[in-house]
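Each remark here refers to the structure printed beneath this line.
Every protein chain but one is kept in place in this view of the complex.
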Amino acid sequence: MEHVKQFFASERPEGLKAVGVSEPRSDIHGHVSGQTRYYADRTFPGMLYLMMVRSPHHHARILSVDTSQAEKVPGVVRILTHKDVPKNVYTILCLIQVEPDDEPCLAADKVRYKGEQVVAVIADSVAAAREAVARVKVAYEELPAVFDVEEALKPGAPLVNEFHGQNWFVYEGHHCRRVRHGDIDKGFAEADFVIEERYQSSPIEHAPVETTGCIVVPEANGRYTCHSNTQALFFTLDNSALILNQPFQKLRLVGGTVGGGFGGKVDVIVEPIAFLAAMLTGRPVKYAFSREEEMQVSSPRAAERIYVKDGVMRNGRIVARQVRLYVDAGAYSRHSPYGTTKAAAHMPGPYTIPNVHVDCHCVYTNRTPSSAMRGFGVTIGDFALEVQMDKLARLVGIDPIEFRIRNAYRDGDMKAHGETTKGAALIETIQAASTLAGWPLSDEARRASSTAGVVR
Amino acid sequence: MPLQVVRVESVRHAVAILAAEGGARFLGGGTLVMRDVNAGDTTIDTLVLPDGLGLDRIAIDGAQATIGASVSMADIPRHPALAFLKPVAGAIGGPAIRSMATVGGNLFAPYPHGDFAVALLALGAAATIEDLDGTRTVDLEDFFKNRATRGIVRDVRFVLPPGGAFRFVKIVRRKPHGASVLSIAALLPVVAGKMSGARIAYGAMAATPMRARSVEAAIEGQPLDKTTIAAAARVAADGCAPLTDPQASDWYRLNVLPVHLARLLAKQP
Amino acid sequence: MARVPVTFTVNGDEQAEFIAPGALLADVLRDKLGLTATKIGCAQGTCGACTVLVDGELKLSCLIPAERVEGASIETLEGLAKNGAPLHPVQAAFAENFAAQCGFCTSGMILAAKTLLDRNQEPDRAAVVDAISGNICRCTGYEPIIAAILAAAAEMRGRKSA
Partner (left out) sequence: MSKVRGRGVAAVNYPTGMNLGGDPSQALVHATTTGNFVVSLSSTDLGQGLKTVMAQICAETLGVPVETIIIDTADTDTGPHCMGTFASRGTHRVGNAIIMAATEAKKALMDVAADELEVDADDLETDGKGNIQVKGAPTRSMPVFQAALAAHFKHGKTVSGRGIFLVQRSYPEPETGHMRPATCYAHACTVAEVEVDTETGEVAVLSLKSAYEVGRALNPKMVEQQIVGGAWMGMSHALYETTEPYYPARDHGPVDFNEYLMPGPGDIPEFQAAILERPSEDGPFGAKGVGEMTANSPIPAIANAIFDAVGVRVDSLPITPEKVLRGILEKGIASSEQRK
């Protein structure tokens, strides 16, 4: 790895001692010797195992739940349904005032995606829990399901989530998160060329080698300690307390050493139900996703559909960019309303474009709820924008690197979301990459700078 | 419910348990059955161990090879007479999987797995199966028509191919090892410059490993030149009915099969 | 519940336990013996985190009923630098080459690498790649792991010739 010092040298203070140094990782000896302790590397006497009865349907009404045969399985200690959860319906981001509560901890009247949690079985062995899961009988009436984001927005589409009342999240009265900058119609009218392209992604799993899980242990003082691999301890504590209707001080989260996260461990799914199980049984309870659950039931990165319409001049200046973006949130909000706003804020990418019009939709469908993942709200948008940039460059016959530098944001430029650019370094980053890759640049591109303004 | 793990004295004893107990499974390396147990298959209540039954032997008698069902993929290339199968055994998975996965188990591997069985099919192998009725030999092609046996595969037998006559390719998404997009094994004996007794088998081109009869017919008696290879590629997909799975769609498998077949046939041995 | 006795050797120490019938070797190592370097990442045989050595052969301990290894000799990562012994060259090379992030795959990776180097003192890149091909890492992009194993091989050759 090469350290390129030529750029921004005057902005870097010298004389640092402890930072800027490749100190060995403080955890590395633990990793290579196997002594690093993850949440599951603890055993507790009398520990119980929680396993979940899940929906086999994408969308169905629950007609009845019969746990009687499961209760007879030797080793089964307790079976939980939605009736056991004090505040069953929640939404993770209620902590930052996102509304409405839209997701049951355990499904009550309906299931809205395949794999949804319906009944929790708690037993003294994994084998007994499995056996009991197989013996829980849930009767369903299947309902029409919707899997396409644009279909879901059409009138007459099956309603996924009654807590919202429509298949999209409402942003302060709007059906999408909007960004408006300049005059988009004027921009397209001025442009020498206008193209519109469609981009699509599929859901992506975080796939950490350690699956999501926790162990909740009742303490002698009446409190409950949750050993968890959550990425956000207080988010988990606070949401759990609200769901359980317990004073916050009764719960304690311990964690901090996680076998990979990538955003997959910010949802609060396993902990509340494990807390409840420990409270109702008085014994330590472990609830960990199997690999199959991690792959198919835990939140993936949302699939996105993105339409990008651009107006570009012959000289390579982009004068208008209109983005219609659909986040496939799946059946419940989780972090998607936030990610959709983050996606809107990211548009039109690190380029200065005078006329920008962005509509980002957070859409509910009958698939596994999506949530945060590395690059949340940005990764798929960048795919669309940067493929679009390649198409535009070819359209106007300009080298794709030169084309990017020509449109790159510079200090002082106004962004579509109303902030003035500062600290820009896109141009220099591109220049360094072109040097590394042996990609020839024109003198003009080589001289360009994020700190020297240009006349647009 | 609680699993019981049973050691047996003989294959006959194991066969008796399997016949008597619906929930009993005969373990190979564990890569299939134990996975099912871990995935919550509550129909399994008894695991019969194959260890100590002498099923882990490789016997070479002249050109006749007999490989015990418990021989692992790691064992195969260690035997000098079976070194030609290293590309097959080595493609089954990483080292840990190879030291567990067995020749017998591979015959039961679900789609798209079972690449060693593909090689055996091309080699014209037969399986020795012991069940309550005794011991019988079943040609692998027949075996794949109905794998639901309560018997136990003791070994597989085949005639060692002439040097350089065996070729294999496995197409995977994840390298170096992954599940099959498809695999092709080819036995290509040459007599007087022409194909004589050629056998071609595919993996993942149907629900089970299969013979490519049209291809065999197209090359038999021909020199393996460009014309023959083109003719083989044209009929490559005859009789194929691949499935769609996370590795690839049926469309993709059908479309690239002729390409990979042609490349395999054109490969310099 | 019924318990069955098992006896085997782990990292040179004889162990005798009463276990639930059918209990996985991985669970016995972790929960009974406290040897938690062995991780369970899938219980399907597809991630390699539970890799151990059984009688010198790499195996996946999540697919082995513990009763099957009665009398066998098991090696886990804990056995590589036991009781404060210096790190094995593979462990040291993983540390020096920043070849771990979350650390969850590291145990299986190191055992796979060590087994390779026990058998092949001069592995090329392809041999290293094959050796770790059954072990999933989601953090590192594999490159630092490959580099660490090649560095360990060089180090071990150096020690031998010294």
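As written, the chains take the letters A, B and C, and residue 1 is the first residue of each chain.
Throughout what follows, contacts are C-beta pairs under 8 Å (C-beta built on N, C-alpha and C of every residue); 3 or more make two chains touch, one makes a residue touch a chain.
Bear in mind the structure is a predicted one, so any value in this text is a computation, not a measurement.
Student: Among the chains present, which touch the one that was left out?
Tutor: Hidden chain contacts in the full assembly come out as A, B, C.
Student: Among B:Leu3, B:Val103, B:Val153 or B:Ala179, which one touches the chain that has been omitted from the display?
Tutor: Here the residue in touch with the unshown chain is B:Ala179.
Student: Pick out which of A:Pro45, A:Gly173, A:Gly222 or A:Gly397 touches the chain that's been left out of the picture.
Tutor: A:Gly173
Student: Please pick, from C:Ile40, C:Leu80, C:Ile136 or C:Met156, the residue that touches the omitted chain in the full complex.
Tutor: If we include the chain that is not displayed, C:Ile136 is the one touching it.
Student: Tell me, which residues in chain A touch the chain that this view leaves out?
Tutor: 1-4, 7-8, 11-13, 16-27, 58, 93, 96, 114, 147-148, 171-174, 177-181, 197-205, 207, 230-235, 237, 251-263, 265-266, 291-292, 295-296, 300, 303, 338, 341-342, 344-346, 349-350, 358, 367-368, 372, 374-376, 378-380, 382-387, 389-391, 400-401, 404, 408-409, 416-419, 422-426, 428-437, 439, 450
Student: Going by the touch rule given at the top, which residues of chain C touch the chain that is not shown?
Tutor: 42, 44, 46-47, 98, 101-104, 126, 128-130, 132-133, 136, 138-146
Student: Which parts of chain B face the unshown chain closely enough to count as touching?
Tutor: Touching the chain left out of view, chain B contributes residues 171, 173-179, 244-249, 251-252, 255-256, 259-260, 263.
One rule holds in what follows: only the chains that are shown with their structure count from here on.
Student: Give me the set of chains touching chain A intersected with the set touching chain C.
Tutor: B
Student: Using mean C-alpha positions as chain centres, tell me how far chain B is from chain C in Å, no decimals.
Tutor: Those two chain centres are 29 Å apart.
Student: For chain C, give me the residues that contact two or more of the other chains.
Tutor: Expected reply: 1, 20, 22, 43-44.
Student: At which residue positions does chain B touch at least two other chains?
Tutor: 2-3, 39
Student: Give every residue of chain B touching chain A within the complex, in rising order.
Tutor: 1-3, 39-40, 42
Student: If we count contacts the way the header does, which residues on chain B are in touch with chain C in the complex?
Tutor: My answer: residues 2-5, 27, 29-31, 34-35, 37-39, 47, 49, 51, 74, 90, 93-97, 99-100, 176-177.
Student: Within the complex, which stretch of chain C touches chain B?
Tutor: 1-2, 4, 20-22, 24, 43-45, 48, 51, 57-60, 62-65, 67-68, 112, 115-116, 126, 129-135
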